[in-house]
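One protein chain omitted, others in place.
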Amino acid sequence: MTPRPITFLSDYGLADEFVGVVHGVIARLCPDARIIDISHGIPRHDALAGGLALERALPFTPAGVHLAVVDPEVGARRRAVALRTAEEDRLLVGPDNGLLLPAAGRFGGVVEAVEISQSPWRLEPVSATFHGRDVFAPVAARLAAGEALADAGDPIDPDGLVALSVPAAEITADGAVLAHVLGRDTFGNVLLDVVHEDLARTALRLGRAVRIGDRSATFVRTFADVPEGDLLVYEDASRRLAIAVSGGDAAAALGLGPGDEIRLEP
Amino acid sequence: MTPRPITFLSDYGLADEFVGVVHGVIARLCPDARIIDISHGIPRHDALAGGLALERALPFTPAGVHLAVVDPEVGARRRAVALRTAEEDRLLVGPDNGLLLPAAGRFGGVVEAVEISQSPWRLEPVSATFHGRDVFAPVAARLAAGEALADAGDPIDPDGLVALSVPAAEITADGAVLAHVLGRDTFGNVLLDVVHEDLARTALRLGRAVRIGDRSATFVRTFADVPEGDLLVYEDASRRLAIAVSGGDAAAALGLGPGDEIRLEP
Partner (left out) sequence: MTPRPITFLSDYGLADEFVGVVHGVIARLCPDARIIDISHGIPRHDALAGGLALERALPFTPAGVHLAVVDPEVGARRRAVALRTAEEDRLLVGPDNGLLLPAAGRFGGVVEAVEISQSPWRLEPVSATFHGRDVFAPVAARLAAGEALADAGDPIDPDGLVALSVPAAEITADGAVLAHVLGRDTFGNVLLDVVHEDLARTALRLGRAVRIGDRSATFVRTFADVPEGDLLVYEDASRRLAIAVSGGDAAAALGLGPGDEIRLEP
């Protein structure tokens, strides 16, 4: 049987051998599994940023086993879990800190959950600080090889999983938007908590000016629609509202970081 | 049929999920295609640096589908293209901004070109800012799977493709070289626009001193041929002239960046 593909996201960075070791553990247990690295550059310990990146990525990856590790509480009280989604039979593996749930929501939510901290598949001795290697990787590998989720550990109630607190923009009666910064990408583009479905309820219109605090921008489709150096608002590829400077770095220009609140109005 | 291998170069960086998403789109459409990441650390929007890196790399990769995305005009007027080379039947996929042409030149140039902005293989809805995901990846995947280039979009004239302006060193009558900085690698080695074939026409000789502006260097084969900290000129692995500091960072030491002009003489 062809193994299911595995995707892998973490905050491990690429400077150390951590990502390679996880690949190695998987390759020992399931030599033919394809591994797709989604990103290992999630800001350290930022489960919200990791959860949102996973949510944006998974609809574009094959259904399979989805390993994600952003895990500030490794070795402490938090549970380790493996989850099955209602749609597409995707299996998500990672810490029970909310990281996996936004992505699971894209596939109808979680219908089966297993606690894997004491999984019979774990590598002994389990270290206190590298569960990616000792718990999550072997579970992901065996699930990819076709073993049953129920055999990975002990069943738990999906309703008891820890959820992230995801900010949500407020839209005022006159169509202004009180948005929060979710993060920035490598180009300095600032991601906001305004989804496509919210847009029609705002007073923002494509092709028109937008005030961002005391700055002026234009709401356009893409970066090159305004002169280089100009501020723009656009719907990004995940269909969230974002702020950019054409050819520049909006996060730096506006001094914005995760959690900051900003007001957008025509 | 075994799919053709795919190589992938971009300026997406590895901090975000962009590279992983492109891998995911390809894996959905052509699950058995091997993907070789050439680099995703091309300086942002620097099509010249990306084009030269692609040119250096492709002769060492298997012939296949070669996806490259350095695309400051994404979503705006520039065309998206897929190209076939005269030799080795390589297929190059990316924006029509010159990025693909230096590498194509290594394989006899372009003999067939297709405009793919409206490709029947694109993912709908096509975003305005992530054509790597929505246009280039699905085209690359289907070409790797063996579908015909002609089916990817509308034929265009290869002679009408946008070319990069690549600097070329000037060699004076007395054998001095007026060179331009093409870029720097991660070690701070400075790449120049002097190719192997130019060298015999210069007055520079292996083993001899070279003046770089008002600094002294030695023209040697490799870094360890001079004491640590010394300046050297050498023919790099792509057979271009380059400047290094043994065990150090020449770009920082000399304050050189892309486009700078320097004079080399015995």
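Labels for the chains are A and B, by order of writing; each one numbers its residues from 1.
As a working rule, a residue touches a chain if its C-beta (ideal position, glycine included) is under 8 Å from a C-beta of that chain, and two chains touch if they have at least 3 such contacts.
A quick note: this is a predicted structure, and the numbers were derived from the prediction, not measured.
Q: From the list B:Glu115, B:Asp225 or B:Glu265, pick the residue that touches the absent chain.
A: Of the candidates B:Glu115, B:Asp225 or B:Glu265, B:Asp225 is in touch with the missing chain.
Q: Of A:Met1, A:Ala15 or A:Ala200, which sits in contact with the chain we cannot see?
A: Reading the full complex, the residue touching the unseen chain is A:Ala15.
Q: Touching the left-out chain: which of B:Met1, B:Ala148, B:Ala200 or B:Ala237?
A: Selected residue, touching the omitted chain: B:Ala237.
Q: By the contact definition given up top, give the residues of subunit A that touch the hidden chain.
A: Touching the chain left out of view, subunit A contributes residues 12-21, 23-25, 27-28, 31, 44-45, 72-77, 127-130, 133-134.
Q: Just the residue numbers, please: which parts of subunit B touch the chain that's not shown?
A: 5, 7, 9, 14, 34, 36-41, 53-54, 56-58, 60-62, 185-187, 221-225, 234-237, 239, 247
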